[in-house]
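Quick one: this structure, given as structure tokens, is what I'll be asking you about.
Note that this complex is displayed minus one protein chain, with the remaining chains in position.
Entry: chain A
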Amino acid sequence: MDSRFKSSINCRIFKPKNFDMINRTVKGVEEALEGVKSDMTLMVGGFGLSGIPENSIAQLVKSGVKNLTCISNNAGVDDFGLGLLLQGKQIKKMISSYVGENDEFERQMLSGELEVDLIPQGTLAERCRAAQAGIPAFFTPAGYGTEVAEGKEVRDFNGKPHILEHAFNADFAFVKAWKGDAAGNLIFKGTARNFNPVMCGAATITVAEVEELVPAGELDPNEIHIPGIFVKRIFQGEKYEKRIEQRTVRKRE
């Protein structure tokens, strides 16, 4: 590789005597979830079962908190992901774009035990990003002329109708990254990135769990996807099952 494109390692040589980097590390999942209470609104990263904060979800189940509102693209499957919280009837309301593949979800929804707010996937992502970026609301064409637009302000821009959507307001965001450092910086892997980066800093407290947690200075600043300022607490998950929902393969020729 051309030396100009090699990572600039000199940006971590400088170490002042009078101050240190902020340390976002918490001891483990119990400390990471401190302050989570019943009736709170939680953002949960992941797409299907890919890139979900497995350890935080397991701890939420264990903690027994109830009446949760969960903002998450999907609702897991019966025995994994947010499906585990549904089994314990801990979720009052789901805000998602797609909730198939889950029998318990269907049962609770049809019986009226579970409130469900279905919103377009791009709108879901942007409502997270808006919360992260301090934008209270935005206009999008998605859903215009459908039931999604009911009761919402419509305005024309460049001759095309758009509907007004608001930033989310959440208490906690639980995200999962591949690597992270003590300063809270995150790097994601593959399509396990999905909603995780846009939920960072989009809630009052963002909890990131990572497969590998390293000391500050170990990650190349050029490669960081999410700066630590958006992450309040970080810990290394004890284990990751990483379940595959649809195992599709081709035969070797």
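Side notes on the structure shown:
Everything that follows uses one rule, which is that a contact is a pair of C-beta atoms (placed from the backbone, for glycine too) under 8 Å apart; a residue touches a chain by one contact, two chains touch by 3 or more; residues count from 1.
Convention: contacts and distances are computed from a predicted model.
A chain of this complex does not appear here, and its UniProt-recorded name among "Oligopeptide transport system substrate-binding protein", "Cytochrome d ubiquinol oxidase subunit II", "3-oxoacid CoA-transferase subunit B" or "Bifunctional protein PyrR" is "3-oxoacid CoA-transferase subunit B". One of A:Thr25, A:Gln59, A:Ser96 or A:Asn185 touches the chain omitted from the figure, and that residue is A:Ser96.
Interface note: of A:Asn67, A:Thr146 or A:Asn169, the residue touching the hidden chain in the full complex is A:Thr146.
For the chain missing from the display, the contacting residue among A:Pro53, A:Gly83, A:Pro197 or A:Gly228 is A:Pro197, taking the whole complex into account. Among the residues A:Thr25, A:Ser50, A:Thr69 or A:Gln90, only A:Ser50 touches the chain that is left out of the figure.
Touch with the hidden chain on the side of chain A covers residues 47-51, 73, 96-100, 106, 109-110, 116, 118, 120-126, 128-129, 140-148, 178, 188-198, 225, 242-252.
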